[in-house]
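Note that this complex is displayed minus one protein chain, with the remaining chains in position.
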Amino acid sequence: MGDLAPLAIAVPMTTAALLVGTSWLIPRRVVDVASLAAASASAVLCAFLLHEASKGRIVYWFGGWEPRHGVAIGVSFTIDQLSASLGLFCALLFVTAFVFSWRYFVVVGPLFHALMLVFLAGMLGFGYTGDLFNLFVFFELMSVAAYALVAYDIEEEGPLQGALNFAVTNTIGAFFILIGIALLYGRTGALNMAQIGATLAGHSPDGLVIVSFTLIAVGFLVKAAVVPFHFWLADAYSVAPTPVCLLLSAAMSELGLYALARVYWTVFSGVLDPGDPGLQAVLVGVGTLTALLGGAMCFGQRHLKRMLAFATVSHVGLFLIGLGLFDAAGLAGTALFVVADGCVKAALFVSVGVIQHLRENVDELRLRGRGRELKLTGPLFAICALGVASLPPFGPFFGKTLVESAATDAGLWWVSIVFLLSSALTGGALLRAAGRVFLGLGPVRDPLAGDEPSPDETDPELDYRHDRVPRTMTVPALALAVAGLGLSLVPGIGHRAERAAAQFVDRSAYAASVLHGATGAPPVQVATHSVDAMGVAVGVGSVLVAVALAGAALLRGRLRGSALVSVEDAAGAFLGRLRALHSGLVADYVAWLTVGTALLAALFAATLST
Amino acid sequence: MSFLPYAVAAWIVVIGLYGVVTSRNLVHLVTCLAVVQSASYLVLLSIGYKKDAVAPIFDTVRVGTRAVDPVVQALTLADVVVGVTVTALLLSLAVQAHKRYGTLDPEKLRPGSRRG
Amino acid sequence: MTPKVRRYVFLVAGAGLFIYLIWGFSGLPDFGHYVGPYGDVLNKIAVPERSNTDIVTAVNFDYRAIDTLGEEFILFAAVVGVASLLRTLHDESSRDPHDDAPGRRVPETSLAIRVAGLGLVAPTVLVGIYVVLHGHQTPGGGFQGGVILATALLLTYLSADYMTMRRVGPTELIEAAEGAGAVGFVLIGLAGLIFGTTFFENVLGKGTPGQLDSAGLIPFSNVAVGLAVTGGFAFMLSEFLLQTLVRRGTSGGRKREGP
Partner (left out) sequence: MAAVATAVALTRDPLRQAMVASLYGLVLGVLFFAFEAPDVALSQTAVGAVALPLMVLLALAKVKAMETEDEAEERGE
């Protein structure tokens, strides 16, 4: 069954190449059907792989080049439960994205579908590989496909700017990763992650190890859009076609963090101790900053896609906190949170796509009350917004509360407050948008969301009016929402995640199964965390704060004269200043990237070197 | 002397980024990015280099002769192709930007300043 | 940030980055004294086991073939991306190719230069094909040969004109070559899976090292990649060329922007 691993990427790749090679022969519908079929086939293969991986780690050596005396001479796919689940998640997202794009574009050649399929292959390869350079190759594959997809709508105003900022910053990130890999290769003479990890383990960290860890981390954090490397994200997301947004937001940022976790646990955990308080402090600190800044920026947007983009940034910060705890419990919670939150955010993007399809606009203020007739999309959007605000007992809440309890166990009780604030800000912004768009609540002007004319007022994707929502759009939205919200209700899911995480963080077991062929079954006995009263309180609290924030923003006309006004003015000024930082200038972004790298470098150098 | 190639590579990274940050022309910016990327070729090949060794090609020399590391060369080869494809994609973005807005200056391309 | 502030900010951060990189590089073995197991093992085993005298090619097309597959599709994605980006907008019309595109001073090319240029095409193509086919023995292979072949197509343009190039390599054919090369390489991988046991496993006889028909599947991989690279590069270059021949229609262009 492990033989299926290469097929999962070969199927979409072959389909993409065939579609382009024969583009003048085949009609649009064939392209649609073929790409949907290819994505579904990949999803089925991924499901088989997950089934197989739950029995033991799959190690697949390309070309049959197995390691000799502990020296890897080929490239392996190393698939454990976590990477297999992530692969399945990505493949299923692609299936829904293809269903959604069925009726989405008026004119669309095979180029879009081919790029999407290559994007899928890139993601799967990225998740499955066990080799550091191969990871870089798939990283680039994913990136290049994403650049082209973001810029796909060339007829419109925004995309070029967004795609350029995206491509330039991420190319620099990829370059840093490669330098980091080169340093490791120079030290260990290996590219296989398990082998590098085995060679490094037991030594004390020196300049080379710290620098290469920093560079690799920066590269992945750029992709994950962690502050201050996040600037490109809102520009790119706000202009990308909706099906692409869905994938970028729900899968690509998360894959960046996944790679950071994978590389840390397999390569660096033997030399940079996971118990090191400095390491934890840096990552949790950066995550906190990202969560709060993203949340604030999210509340300060009126462009719905930008709003969701900053919600993504904020949640990426929360994920980073989860990973930054450097233990299995935090990782398990993060994994569940990633999947649930990814589905919910994808459902929200699809809902925005529906609005855009019908109203040719994605500006919250301009859309005021224009969504009243949407009897299905409106409630769906609102429920998903509540899910984002972490309403118990739904999926996002479940993942979050597991991370919170892991953090409390690690002595970081204040992490719960960060989670509460981030959920409240992002959920509140979305609830405010839901109230305004679907119920017509609130004033037509909103200083918090910015009064400057929004740059992309014209419809970015379609140039004529539709009055019906095709089922190919509502079904994916519903399916995604149900999957995301209902994840927590799957029996035993928490335990499964914790087993997978425990398997993920065991570096020596990983190395043994990769280099010496030991079977790597996930451990059966793990400590199981469950939802506690504190967690429920935080969840309910963040929902209440979110509702209060949304209410305050929508009812502010009636609150005039109260003390709230001065608070609001101050908040408006603050958000305005924050927005000004996001200048849309690629040179600024690269400068920030350099500053961020230098700062992170200084922090790591100060905390890690002995 | 033995450290020179690495120092040169670090310099190329920084000077290339400086070019990117101060660029007033997208085509110029893209070329500077290509310069940054070229530093990685230099680093990789420098790492695999050995003194008094031959190229890892054994059509005329005997197997077992001291040869430089072939892996870094394969990686660099891949990297060169990746670099040029990304550059090509960026260039076509720049051409499109110019077609749309009539300028290659990133300052003039930003959302606020392009109207009017 | 104003350009000035940005420059100062960068100078400080860039200096930090420089020092940091130097700190990292200083942990490497001295230049010229590298000892790593991976490359040495491959240098030892590739000739006897793979009958392949150019080890770099063996690494690219056998030991680490999956990297090359990924890279092939990076090229593919970039080509598709360039195609989707530069596809002609509705408000553009193609210029009559005999018209001088402004800024292009080619038409005065003298006959002698044309003949010389065209004369160069044939040897360049031959060199390109040779480099592709002998990749497993001597320096070269699919990438290098492919780039050379694509450049030969460009030479045709530079010495003649764009129309000739269209005749030599029509876009659909180039696209098909790119697609076929990419599919071909996946199929070579699949061959290993079907006839052997794993993806990219060699399933052909390996022959004698140094012979053209040695090294099993590697020469075939080289041809597939050569095809894809030729197609890819030729496509991108010709797409850029096509751009210089496209002009905005009088009705459209940037007048669409702004409120």
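In this document, chain identifiers A, B and C correspond to the written order of the chains, with residue numbering beginning at 1 in each.
Just so we're on the same page, a residue touches a chain if its C-beta (ideal position, glycine included) is under 8 Å from a C-beta of that chain, and two chains touch if they have at least 3 such contacts.
Small disclaimer: the values here were computed from a predicted structure and weren't measured.
Across the complete structure, the visible chains that the omitted chain touches are B, C. Listed for chain C, the residues touching the missing chain in the whole complex are 54, 56-57, 101-104, 131, 139-141, 143-144, 147-148, 150-151, 154, 233, 236-237, 240-241, 243-244, 247-248, 250. One chain of the complex is left out; on chain B, the residues touching it are 8, 11-12, 15-16, 18-19, 24-25, 27-28, 30-32, 34-35, 38, 41-42, 45-46, 49, 53-57, 67-68, 73, 76-77, 80-81, 83-84, 87-88, 91-92, 94-95, 98-99, 102, 104.
Rule of thumb we're sticking to: only the chains that are shown with their structure count from here on.
Judged by the touch criterion defined above, the protein chains are all mutually in contact, each touching every other. Of the two chain pairs examined here, B-C and A-B, the one linked by more C-beta pairs in contact is B-C. Each chain gets one centre point, the mean of its Cα atoms, and the points for chain B and chain C are 15 Å apart. Annotation: 28 Å between the Cα-based centres of chain A and chain B. Contacts with at least two other chains are made by residues 133, 137, 140, 144, 147-148, 151, 154, 157, 179, 185-186, 191, 583, 585, 587, 590-591, 594 of chain A. Shared contact sites, meaning residues of chain B that touch two or more other chains, fall at 13, 17, 21-22, 43, 47, 71-72, 75, 78, 82, 85-86, 89, 93, 96, 100, 107.
On the chain C side of its complex with chain A, the touching residues are 1, 3, 6, 9-10, 12-14, 16-17, 20-21, 23-29, 34-39, 41-42, 45, 62-67, 69-71, 73-74, 76-78, 80-85, 87, 89-90, 172, 175-176, 178-180, 182-183, 186-187, 189-190, 192-193, 196-202, 257, 259. Within the complex formed with chain B, the residues of chain A that make contact are 133, 137, 140, 144, 147-148, 151, 154, 157-158, 160-161, 163-164, 167-168, 171-172, 175, 178-179, 182, 185-186, 191, 452, 455-456, 583-587, 590-591, 594.
Listed in rising order, the residues of chain C touching chain B in the complex are 3, 6-7, 10-11, 14-15, 17-18, 21-22, 25-26, 28, 30-34, 36, 38-40, 42-44, 46-48, 53-56, 58-60, 64, 67-68, 71, 74-75, 77-79, 81-82, 85-86, 89, 137-139, 143, 209-210, 229, 232, 236, 239-240, 243, 248, 253-254, 257-259.
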